[in-house]
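Heads up, one of the protein chains got dropped from this complex, but the rest are sitting where they should.
By letter and in written order, the chains are A, B and C; residue numbering begins at 1 in each of them.
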Amino acid sequence: MTTEAEAHIHHPNYVKIWAILVALLIVSVLGSMSHVREVVLIAAFGVALVKAYLVAKNFMHINVEKRWVPYLLIVCLLFIVILFAGVSPDVMRHSGLHWINPSVSQPSASAADAGPK
Amino acid sequence: MSTQVQHAEPGFFHKYLWSTDHKMIAMQYMFTGMAMALIGGFFAYVFRMQQGFPNQNVPGFGLVTPGKYNAVVTMHGSIMIFWVAMPILIAAFGNFLIPLMIGCDDMAFPRINRLSYQIFLLSALVLLSSFLVKGGPFGGAWTAYPPLSASGAYNLTPAGAVLWLIAVALEFVAFLMGGINFTVTTMNSRAPGMKMYDIPLVVWMIVLASIIFMCSAGPLIAGAVMLLFDQTMSTGFYDPTRGGDPLLWQHLFWFFGHPEVYVVLLPAMGIVAEVVAVFARKKVFGYKTVLYTTWAVGFLSFVVWAHHQFVAGIDPRMANIFSITTLMISVPITEMVFLYIATLYGGSITLDTPMLWALGFIAEFLIGGVTGIFLGSSGTDIYLHDTYFVIAHFHYTFVPIAIISVFAGITFWYPKMFGRMLNETLGKIHFWGTVIPFNVIFIPLFITGTAGDQRRVYSYAQFAEQSRPALQHLRTTSTIALLFMLSFQLVFLFNFFWSLRNGKTAGPNPWRSSTLEWTVPSPPPHGNFAELPTVYRGPYEYGLPGAAQDFAPQNLPDSALAEGMKA
Amino acid sequence: MSAAVKPIANTRSATGIPTARLITWWVIASEIVIFGGLLATYIMHRLGHPEWADAASHTNTWAGAFNTLVLLTSSLCAVMAHKAADAHDGPKAAKLLRLTALGGLLFLTIKGFEWTKDIHEGFVLSSGGFWSFYYVLAGLHGLHVLAGMIIMLVVASDAAKNQELQRVECIGLYWHFVDIVWIFLFPLLYIAK
Partner (left out) sequence: MLERYLTAASTYAHSIDHLFILIGALVGFWLVAAETMMFTLIFKFRAKDGRPTQYITGEEKHLKRWITIPHALVLVCDVVIIVGAITVWYNIKQDMPAADETVRVIAQQWAWSFQQAGPDGVMDTADDIRAVGELHVKINTTYHFELMSRDVVHSFAIPAFRLKQDALPGRTITGWFRPNRLGTYDIQCTQMCGLGHGLMAGRIIVETPKDHAAWLLRNASPAQSGQKDLPASAPEGTITMAEARR
């Protein structure tokens, strides 16, 4: 029944994809050696995105899966983005309209007078 | 396809304690939830007594010290939401109804289902065990804001705080498993012919609630791990002096906490939809529109959370955004309630007990809904935040959700669950004995809240101005009303257990309802359907022109409609 | 007991996706928000605390890189197992799954050595924001690897008898997800310095 019908998906050459992934890994490691900040970031996160895409597409067969499955996963990511957008103004920044968070920038200083004795 | 799997009738242990039968697991959830409700209700009694008759011995409890007061308030909140509303509304009704209503023999993953209950039970026991540890149970409010919750030196209940957190985390795991099971079952295991828009609303809403829960709980689970390490491993995730930030927890908590409101609201709305449709003998007005509004509510509930934190030290500019989104969420909710009211139009309404509860839900929930506007609008929230106005507001939403709609559901499906009818007279007594005191409890609290009474204050004696003896009679009124409300629950308990034996036998379809669970004998046998049904139409076909009877069961072929269903 | 015989509910597939795979997708979705929440908080802290970079510089990029290689390879084995299962070659699938689990074991061993080194150098859970996140993130991920290994061995023992072959793909999906999480943890914890 459906299980059988579904099971026979086209299997690409996994070893080739694996080779690409390893190559990308090497790229990211080498890139991290660089001292140019941009290069490091792209090597680190740009490559990570590509790797994740390759794994999802070829190993998880998300491209031949029912359409709504990737959408579902993307919506979950969207909620995390919303979370980030809502929280970072308070947590990522250390000062804002009428408030400052000095303790974060020099922890030791305020550590003295805060906390239970 | 239509042949039924042979289910061996299991022995006592496997039948009642180790069962994988969704109906039995539903019962386990329901009775656990009821037991926890009694505990939570007792706590309500304790702190209301302290409010109504300050600093006197509370019968059955003793003197309420500040520490005990905080603990009791905290436990009341946590228990009522995590161990009463969720297990009964989502887990109990979800487990019982989903397989029956979508026409299959069980959940898709019965053993995961059983495990989810066992973890839930464990979480309840962990929570209760915190009453035995040194320092007593956690008293830092159900929101557990760090650093108070993060350090035993601050909250003075080091063990209690840890146990509270572990209990909540376990409870989340249980409901993640249960919710995913519900979702998968509903998506995959529907009876042949049951299309997306033939699913009864209550199933839709329980599943959507599970999905909302799943998406919102994740970050808080991560946050709980961090808080646990702050408590036990002296990390500094929420400690400002060590690079952490207390606001982070507040955000993670409310990012879950607000969707949670809708996680419990939606199943309640679903139950009410079923009951109203049956007793008004009407198709739900705009079934699809109801669903669209539900989706809209579900999505919007993720972008409003910081309205709980307007004055909590978030950047003031953010408050404007969240104020707008918060008021926007009233748009789909209003639409939904309007549609429910419109469903009554053109019906022929009989006021049996379930219908009373359902209509009571709509009437009361409206009050809870509109008072939310005062708090969602940032301007007034500056003053009303953390006053009894908030208490009254969310009890006007949560009591209809977790009490009124639950009674609507129980009284409606009791015949299906146990094969006997509840006593109608006792049911009506119980209804009025619950709903009238409920209003008498919380309308005074609206007034004291507007007057500036702060919540979680065990005695106003300290506050020369705010103590206002002039308002004491309101606080006392509310307490006495609570005593009435609680005592009338005995009527229900008696009715419930008395009717188990002495109620008149129900037969498969006492309410002449058209959804699938009423086509099987009551109580349904192991495996539910002697022959698995095929679905031909939507769930609410009442008064269908040309049909022999005023309701058209979902599994009745169009050809058979004219001569009606063989009784 | 009743679990021995599958309910019909489990065998139906109104969505066209087999039930087992469907639940795997939902589990992955729920994991996304758990890891996502943790990563989001880590990222916003990291951006807010440039000084964490010097703490991060103590992490061993090579260990991280090698672990990535290990996981990628194990993912390859997992997907090969899936292919074998599609070809109804249970024993081969089982062999490949066991290989995958072995990869997980290697991953955890390396992590173990890494952590002992860190701890010997005095970097423990409570020594500063970065380290707290480092241990929590990697630890949570490690737990998932461990859980995946255990389930995988169970599935393998069934598959060896040509039973429940559809589970091979599901555990594979889960494993790839854990792999993807690590693909992002690696730059976040080991490269960004």
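The definition used in the following text is that contacts are C-beta pairs under 8 Å (C-beta built on N, C-alpha and C of every residue); 3 or more make two chains touch, one makes a residue touch a chain.
None of the values given here were measured: they were computed from a predicted structure.
Although one chain is omitted from the display, it touches the following shown chains in the full assembly: A, B. From the options B:V58, B:A85 or B:L148, the residue with contact to the unseen chain in the full assembly is B:L148.
Across B:F13, B:W295, B:Y383 or B:F494, the residue that sits in touch with the chain not pictured is B:Y383. Residue B:S459 is the one among B:S234, B:N439, B:S459 or B:T477 that touches the chain not shown. Where chain A meets the missing chain, the touching residues are 97-104, 110, 113-116. Summarising the interface, chain B meets the missing chain with residues 66-67, 69-70, 139-141, 143, 145-148, 154-156, 240-241, 245-247, 280-287, 289, 310-313, 316-317, 319-320, 323-324, 327-328, 330-331, 334-335, 337-339, 341-342, 344-351, 359, 362-363, 366-367, 370-371, 373-374, 377-380, 382-383, 385-387, 447, 450-452, 454-459, 462-466, 468, 471, 542-545, 550.
Here, only the chains that are shown with their structure count from here on.
Between chain B and chain C, the centres computed from C-alpha atoms are 34 Å apart.
Taken residue by residue, chain C touches two or more other chains at 13, 15, 17, 29, 32-33, 36-37, 40-41, 45, 49, whereas all remaining positions touch fewer.
Taken residue by residue, chain A touches two or more other chains at 76, 79-80, 83, 87, 91, 104, whereas all remaining positions touch fewer. Chain contact summary for the complex, chain B toward chain C: residues 1, 4-8, 10, 14, 18-21, 99, 104-111, 176, 180-181, 183-185, 187-190, 194, 214-223, 225-226, 229, 233-237, 242-245, 248, 252, 526-527, 532. Here chain A touches chain C in the complex through residues 1-3, 6-9, 11, 14-15, 18, 21-22, 25, 28-29, 32, 40-41, 43-45, 47-48, 51-52, 55-56, 58-60, 65-66, 69, 72-73, 76-77, 79-80, 83-84, 87-88, 91-94, 104, going by the rule given at the top. Considering their complex, residues 11, 13, 15-18, 21, 25, 28-29, 32-33, 36-37, 39-41, 43-45, 47-49, 61-62, 65, 68-69, 72-73, 75-76, 78-80, 83, 85-86, 166, 169, 172-173, 176-177, 179-180, 183-184, 186-187, 191-193 of chain C touch chain A.
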